[in-house]
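Read the structure below first, then the notes.
All protein chains of the complex are present and in place, except for one that has been dropped.
Right after this comes subunit A.
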Amino acid sequence: MRDTENMEAEIEFDDGEEPSFSDPEDFVDDISDEELLGDVLREKPLEADGIDSVIVVDNVPQVGPDRLEKLKNVIHKIFSKFGKITNEFYPDADGKTKGYIFLEYSAPSHAHEAVKNADGYKLDKQHTFRVNLFTDFDKYMSICDEWETPEKQPFKDFGNLRHWLEDPDCRDQYSVIYDSGERTGIFASDVKEPIEIEERARWTETYVRWSPKGTYLATFHQRGIALWGGEKFKQIQRFSHQGVQLIDFSPCERYVVTFSPLMDTKDDPQAIIIWDVLTGQKKRGFHCESSAHWPIFKWSPDGKFFARMTQDTLSIYETPSMGLLDKKSLKINGIKDFSWSPGDNIIAFWVPEDKDIPARVTLMQLPSRNEIRVRNLFNVVDCKLHWQKNGDYLCVKVDRTPKGTQGVVTNFEIFRMREKQVPVDVVEMKGKKRWILRPYIAISCFLLSLMSSDFSACLTESIIAFAWEPNGSKFAVLHGEAPRINSSFYHVKNNGKIDLIKMFDKQQANSIFWSPQGQFLVLAGLRSMNGALAFVDTSDCTMMNIAEHYMASDVEWDPTGRYVVTSVSWWSHKVDNAFWLWTFQGRLLQKNNKERFCQLLWRPRPPSLLTQEQIKLIKKDLKKYSKIFEQKDRLSQSKASKELVDKRRTMMEEYRQYRERATAMYHEQRPLRLELRGGVDTDDLDSNVDDWEEETIEFFINEEIIPIGDL
């Protein structure tokens, strides 16, 4: 159709007739102004322009015209702090102002500022300003009175998020970052060699984190956090937090806390954001000056509460409202540190000495805020709170400077949480030799001064590391000064007696790693101590094995306590980056060299669904099960060695065939060789033995120097 029309037009033009430019009578202008001069129209001022810059101030004194000028001055003084006021309106009735006024600023940001800061401003006893944005009135007026049920979101199926637990061989998984952070892989641990589950380039920009029950893998990006999970590690959730650096999951995996130093502004707290993992919603933002003591928010074990310490206050928030518990923080003057019991909703905190008031450690039940135990301590320099994993015990490591002694003395205050009134026992850390200064033993003083270095080492025997047995009542301590470091193992008995079970001296260790199941532990001398490793069984305190992973920087137990991984991370050391897999007894299973390996993290397991009775039953029938497993191990082992032997056989066969060909050619070339060397046969070492010359060679056997001067 169109084509024919055009043709007609052309024909008309050819006729030389002047075309008519006037509109036909039935013409309707269907081109809008918007289309023609939209760019100009967009700049046209609107009535509502500047509406964002208007604030409404309530509770302004009602005054007559005589005092209006004075009021205006006062108002101006208060509100011009936030920006330039371009317009003001004081409505009046009956010769008096109405008690509310309108102020317009030059920019909406000033109005926001004014609302933030002047709301609640106390002018005098009767008048406290209420400041609102004018637009807010509009917004709240237009809220529909009727409840609208939110639209149902389609259910996204990510598959079984606990798929990895269904592995028939009960393999545990771990994440590995290598190639200086370029590549991240998930592997299933196997005695033979790791089985790759998933491997991606640039999966994360810095490092990764597992959620506490292992459901999610969190990756870090400039723009925020991504959570991955399910069988194929699909993306499950995203949290947009520019420049995020640190994260922390709530123990129940319901919430995640992120920290970024970039986003914080005065009126919009965004340094720390708490997110809902399931919906991806931002629950609340917080200000934060420094991330030095991460996690800043510590979660109660059930994930119902989270708490944060600031100067002289302890703020406890509750979920899901994210509001302050009972609408107010706890005022605790001088609070230095706090921590939740991992077993119950109990907070332990301590405050240092203040003039006549001794330092004290307090245990507080929540949400009731009952103080269930308070312990006063004297001459305290520092305290460290160590909870046993089940919350059965709390150990407070106390550094003190008792009167009359020099240096710092450390002792442990052990709180038995499961007993009535929480009894406390004290363990003193004593060096091997302890010298006590007595003024009347002058000689020993003199001796002491001679041995002063030894003396000070004894008195100020420092604690290098402390760790509770995760599911038991033992604890391990590393103490002393390098190179004389001792490791001591204590047992807290039911009657409160604390026994020293065993002490090993001259240990090369600076860290303690208990198996998550207890009983076994690894004492490691990481980094500066060259990666010395000692595998200890604490049931009878035997060293099962002493080994070394040179320059090891990390030790990671698998969640079941079957294996332990030691690694040299590229982040701390630039050569020989690798992770080694050991059994809990310290038998080396694998050396995995990975180019620029950075980090290995085991995937945590959720708590067992079995009851205590069921677990007991399994332990009782262990023999029955172990037979099955041993059978399985033997099978896979013989299979593995068969594979290796087969592989070697084929390699050998190929090599042999090659050598045969090469040797055949070598023999073919024999005449050429003879020709080149003037007929001398040099094919074998002794083939020209007749030409050899004999030579006598002396051997230097022994040297004896006899001084002849005395003879």
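One rule holds for everything that comes next: a residue touches a chain if its C-beta (ideal position, glycine included) is under 8 Å from a C-beta of that chain, and two chains touch if they have at least 3 such contacts; residues count from 1.
Everything that follows uses one rule, which is that contacts and distances are computed from a predicted model.
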"Serine/threonine-protein phosphatase 2A 55 kDa regulatory subunit B", "Eukaryotic translation initiation factor 3 subunit I", "Phosphatidylinositol-glycan biosynthesis class X protein" or "Trafficking protein particle complex subunit 8" - which is the UniProt name of the missing chain: "Eukaryotic translation initiation factor 3 subunit I"
Hidden-chain contact residue, picked from the options A:N87, A:Q614 or A:Q669: A:Q669
Among A:N593, A:Q614 or A:S638, the residue in touch with the chain that has been omitted: A:N593
Contact with the hidden chain (one of A:L41, A:I372 or A:M652): A:M652
Touching residues (missing chain, whole complex) on subunit A: 550-551, 575-576, 593, 641, 645, 648-649, 651-652, 654-656, 658, 662-663, 665-666, 669, 672-673, 676-677, 680, 682-683, 685, 692, 695, 697-700
